[in-house]
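Every protein chain of the complex appears in place save one, which is left out.
Moving on, here comes subunit A:
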Amino acid sequence: MTARTRFCGGLLRISRALRTVALSLVTGCVFSVHASFGAVHGDNDTSHSSGHGTHTKTHNTTYPATRAFPVLTVNYDHVRKPFEISLWILLASLMKLGFHYIPRVSSVVPESCVLIVVGLLVGGLIRLLGETLPVLDTQLFFLCLLPPIILDAGYFLPTRPFTENLGTILVFAVVGTVWNSFFIGVVLYGVCQIEGEQLAAVDLLACLLFGSIASAVDPVAVLAVFEEIHINELLHILVFGESLLNDAVTVVLYHLFEEFASEGQVTVVDACLGMVCFFVVAFGGILVGTVFGLVAAVTSRFTAHSRVIEPLFVFLYSYMAYLSAEVFHLSGIMALIACGVVMRPYVEANISHKSYTTVKNVLKMWSSVSETLIFIFLGVSTVAGPHSWNWAFVIITIFLCLISRVMGVVGLTFIINKFRMVKLTGKDQFIVAYGGLRGAIAFSLAFLLPSDHFPMKNMFLTAIITLIFFTVFVQGMTIRPLVDLLAVKKKKQTKFTINEEIHSQFINHMLSGIENVCGHYGHHHWRDKLSRFNKYYVKKWLIAGERSQEPQLISFYNKLELKQALLVAESGSAANIGPGLSSAALSAQSQKQRTVMKNISKEREEEIRKILRANLQKTRQRVREALDQHYTHITTSSPHTHTHTFSDTLGPPAIETRLDILQMTHYLTVSASGWDSPPVRRARFQSDSQEYMAKPSAPVSIPAINMELVSAPPGSLALLEEVTDQAQQSQDEGCGMHANSHEEKSMKPNVTFALELEKQKLSRCLSDPGPNKIEVEAEEKEHFLS
């Protein structure tokens, strides 16, 4: 067995390698084919066009009539551009796949390194074939490759740690970057002057410009490396936040020095204007982003009737924010992030569950592909050159970058720690300093330099590339063992529990209360004020329907419930039921309350029965019969009927208890939660345009027990059918009823299938729990905390 798997593994690896080689060859061939087709280009064109235009041209043609009708023609030129782009993306994605099949490599080398190496190889291959190398076109980079990554980062930014550490992040981003630029620029200038010879031509402004390019920490590289080391949240947000926010500084400094370098001289007024420019760029970008975010939120309020295009609004508005900011040379990255952060809570409350999933997955996919492409192109561009190597310059650059980063971080932390409650330790500082990776943004900015003003552009380019390689390879590869060595705290892997959520909120309120007693307006006070403002004024405008009233704890609780229910439904076995479901626990907890609960449920039961019977119609009777058949058919024929496994594991008294509880919860879930919960959100298709009526005193089921609905014993079958029949009606008292019956349906895949045969229009919410994985992701968790 093991021999075979090893053989298969080996075979797989070989096939992967072969495939990549083959693909590279194909790429090369494609180019050479294109080259050779240049010759027959003319012929193909005319035959092609004559093929199309024969109707118009038949009279005028002097075309020799002896030629046979071309059955098969090749016209590569026609599709050249899209073909190449697709091929590149395909190559990138295959690389990503192949990467994970080489286990030893993937645990040592971060993905970004491998991708750069692949880029180098492909570049080398293309050069060998004598083709022109595609260079990382700056337009392409800034307009197509960068935005998805930034949007992904901004949209899923964990806002709570971000705002808590905002001061620190800003200090690192702004002051740190300025310090780095000036330090590198000035010292480099000094070194150049000392060195003499070729370097003497480099003047101060050019050096400063180079310094500003080289000092910016790159979000793409940071993301790529930090994603894999699972470091604790604080450090992650510090480095990552810094890499995002320093864009404003970089933009300003870059344009500033570029302007000055072409002018040739600097005055004090210019310097002051430069500082003003910084504020304009930063806040302008944020403003643009916020405006677009709010517009997106308002738009999403009205998308109830066209759910399919909801994700498109998210993407378009964000992209427009980016482009609009770029028009005015404002910070596009900050605009994008502001847009994502502002838009997210409102849009998520408005759009359907499926749209939310779509947005999430498309963003992740896009950013992943972008990142891969960027690194590959970086490798290819390295091969492309042009290079001008200067030992001194390059070595000094790398050395200076390291030194200035360390000095900057240590110095700033010393000042920051006076204001922080949770001080940054030496280990933290080391990671922050070491995690300052440079990446493709620096390269693109260097590439963008006009070579007439900067005769040493090639030297700059080479130095930047070497710097990027150094940080990504050396620092990227060694950071993981260093993190382990220094025993830096890793990210918590635990799932978030209800208790933690309750106490989190409790602590927040308590802290802001104590702040009030103390009499100073601290962080908690302002956060409280903001959330109250948000609740009373903003949410009304931006969130449709009653979801604006839903408090955070409830939505968290409901989401948790839903997730667990879906988990159980998909796993389909009693053994997987989550915590707290041992019959003992149930009986223990409900012992005190059981009698009371039973009484309530009996009342409820009567009420519901009455309502249901009052609305029964003949057609539904028919359906119910059909349903009967289907259900029994399925339960008897399916190999692992839930009912069977369930009853087998329990003794008789437990079944009794369970039956009671099950029946009780049936009625509990059916009799509607009085507010919109995520199951309702998924069921909005029917009542999208209708107002939700709250059923005031309906009890909500205990989540633990909900899960047991997966295996309803036959006793409650009748009621289930009544319930699901009830759901057929579109006009109803309390749309919540639909919703929860749908929730039940989603937990009973067998019945769902049967039902869908009968009632297509209910299928929308049922068809997508997605591929059997529910990830309790940190991002979603953050959403609820922030």
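In the analysis below, a residue touches a chain if its C-beta (ideal position, glycine included) is under 8 Å from a C-beta of that chain, and two chains touch if they have at least 3 such contacts; residues count from 1.
Please note the rule applied: contacts and distances are computed from a predicted model.
Only one chain is not pictured, and the protein name UniProt records for it, out of "Calcineurin B homologous protein 3", "phosphatidylinositol N-acetylglucosaminyltransferase", "DNA replication complex GINS protein PSF3" or "RalBP1-associated Eps domain-containing protein 1-like isoform X1", is "Calcineurin B homologous protein 3". Here the missing chain is touched by one residue of A:Ala68, A:Val268, A:Met421 or A:Ala487, and it is A:Met421.
Residue in contact with the omitted chain (choice from A:Leu482, A:Leu511 or A:Val538): A:Leu511.
Of the candidate positions A:His329, A:His387, A:His453 or A:His525, contact with the hidden chain is made by A:His525. Within subunit A, the residues in touch with the undisplayed chain are 421-423, 425, 492, 494, 497-500, 502-507, 509-523, 525, 528, 532, 549, 551, 553-554, 557, 561, 579-589, 591-593, 653-654, 673-675, 696-704.
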